[in-house]
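Complex shown without one protein chain; remaining protein chains in place.
Just so it is clear, A and B label the chains in written order, and each chain counts residues from 1 on its own.
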């Protein structure tokens, strides 16, 4: 086929940011998958609850303290997270580096109350279906915290390497921040479900 | 800039010259050698592998089908033991659904969608390579377990408690559940790639109303995958948890519930059948326009019908559970929603009929398969409407009537268009034509063999023959038809054999095809057959829904992409206006390594929960290796 030149694209940027970035859309799609997963666990929680004569089946409602502490920690972490994202947008390398280190801590610290959340459920995963679903919800969310934590650490290392000062890397930082927001926001309904629904 | 070559300039401003093409080829190609073959991220190479592997699984699943028909040919036959038979029908069903039908459709998309939207590679090409390896590992897991006589034996939907810790002995069910995980991971990966490719990598000017219908169908399918697969992920994982660490999800004596499994499975399982069917809708729409020499009638209704099918698909799952003991009248809601599916399905059929009516049909093999599809799918759809009625379903549920229904829609509705599609796109993929003569034979045998095999199953079902029985007593009036069915299956198998032979033979010896042998209208036909590693010398600029029919002999194109790195155009979601030049990753061995690490973890976790912990370490390492910048021109920004 003969070609007729209709468009010259040599002036376009070499990398798209924001909604012009492929990884942004990829991250969004994965968030949709996982959001669907979280929504399902909540649906299953309510389904099992609707079948049970009592709820929780054979346990007191979970203690509030560790879960609430974790929730507050997660909510607080949104602030530095947004800052890192903004710095990445402005390509301020030094701030991004510090911010990522801070975010690594902000990701690691919630794991401490998380460790105490499991005993605070007062039930083991193999006692009954209630135990199974709450352990699964907590476990699933913990996996999300841990994966994002590892991702943040690797990214922090990357930002201290010679590859750092690159629009792509700043985009990665932004996507990482986006994903952390998702991990935090997804927790809120799970928190309500685990800790408050049994108290209704 | 790391480019050592002096000529030509890295930015492609000098259109049409030979050196530029050589340069592009060097940038995009997959070098020869084993390591390179394992590292390639070219969507065409991966897609071809994917297609070939999926067809391998079709062949193997067909062998199992013949084995079942051998055993059922005579009452109280003893060719195959009960235990073997149960493994065989389970692996046949699981293989056909999870290793053939879903992957083959995605594989076609992996190959075709980037070409059809006019770009140079699929979004996230390394994820694409990873997805293939994971799919392969899951398939090997299932088939090796069958060969070792530890194949799953609980049916393709593995109802608990039969599949639970108490009654599903050994590791058979765990293997099934983990095979599911493998195929889900690979399907989800492809779905994400498709969504992003269609959203962001369309050629300039390919606005929403110019997207080829096959691409639309794959977009809807990808969303179905994204929204449906988490349910099966949860169910297969929780089943393994119940079996391995003693959770109680499905144990009624500890607050669990056997029907929870059915709800979860079918909440996935029903969309699954449209995940298999919608791509076929896209293929039919693509081919019918070529073989009637006019655009498909009713582009917008067809797109809306596909979207409506996708949305409705999530509201029907209870029609698989009409006799499970849910309130009968509540079930009537699901009767209504299931029947409602006939409206978008009918819309599609009517639009195709209109296209045939107004166009000038060219009776090549793909069109024959489309005609076969129309006949067969309408019958299968009608029986679907029948089983959607509660009072009818309480009789025919779990009988051969249902087996007949779903083979009509699966084979007639999806495999017929798929084979037509292979005849249609084979020249593009290989550069060679398949044989028109053998194609007619294949169609004739497959079509007659199919109906002779599966139509009598309706009658068997109405005569009360349950499915999933390894034998039946001679007193019952089923023997004659069963023998007839088994003999007819040989005709069907012969048809498939001809098709496979033709494909293998034509791959080597078929006549050369040329870029556009069918004189079709979509962008994949604008480039040579098979396409060069970079797909298009210049990215096309789209000005109508039928770009190759619009402007006779010339194709408007865009220039300005660099030649020294893998560059594509990112465009806006609705209008497809160019937003950026984006680079695509180069070949990499890391996806394979990551897939191996993931497989070790997944298979290990069949045996011990700790595998999830120690298995995560190699995964983290390989993923880091995958994402760590390699200092190639691709990393510039």
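In this section, a residue touches a chain if its C-beta (ideal position, glycine included) is under 8 Å from a C-beta of that chain, and two chains touch if they have at least 3 such contacts.
The criterion applied here is as follows: contacts and distances are computed from a predicted model.
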item: UniProt protein name of the chain not shown, from "Alpha-D-ribose 1-methylphosphonate 5-phosphate C-P lyase", "Multiple sugar transport system ATP-binding protein", "Cytochrome aa3 subunit 2" or "Probable ABC transporter permease YtrC"; value: "Cytochrome aa3 subunit 2"
item: Visible chains in contact with the missing one; value: B
item: Option touching the unshown chain, where B:297, B:496, B:525 or B:590 are the choices; value: B:297
item: Of B:353, B:504 or B:613, the one touching the omitted chain in the full complex; value: B:353
item: Among B:34, B:147 or B:329, residue touching the chain not depicted; value: B:329
item: Of B:38, B:162 or B:245, the residue in touch with the unshown chain; value: B:162
item: Positions on chain B contacted by the hidden chain, ascending; value: 81-83, 86, 153-155, 159, 161-162, 166-167, 252-253, 256-259, 292-295, 297-298, 301, 323-325, 328-329, 331-332, 335-336, 339-340, 342-343, 346-347, 349-351, 353-354, 356-361, 371, 374-375, 378-379, 382-383, 385-386, 388-395, 397-399, 462, 464, 466-473, 476
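In this section, only the chains that are shown with their structure count from here on.
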item: Contact footprint of chain A on chain B as seen in their complex; value: 11, 13, 15-16, 123-124, 188, 191-192, 195-196, 199-201, 204, 226-227, 229-231, 233-234, 238, 241-242, 245-249, 251, 254-257, 260, 263-264, 515, 526, 537-539, 541, 548, 553-561, 569-570, 572-573, 578-583, 620, 624, 627-629, 631, 635-637
item: Of all residues in chain A, those that touch chain B in their complex; value: 1-16, 19-22, 25-26, 29-30, 32-34, 36-37, 40-41, 44, 47-48, 51-52, 57, 125-133, 135-136, 150, 154, 158, 163, 166-169
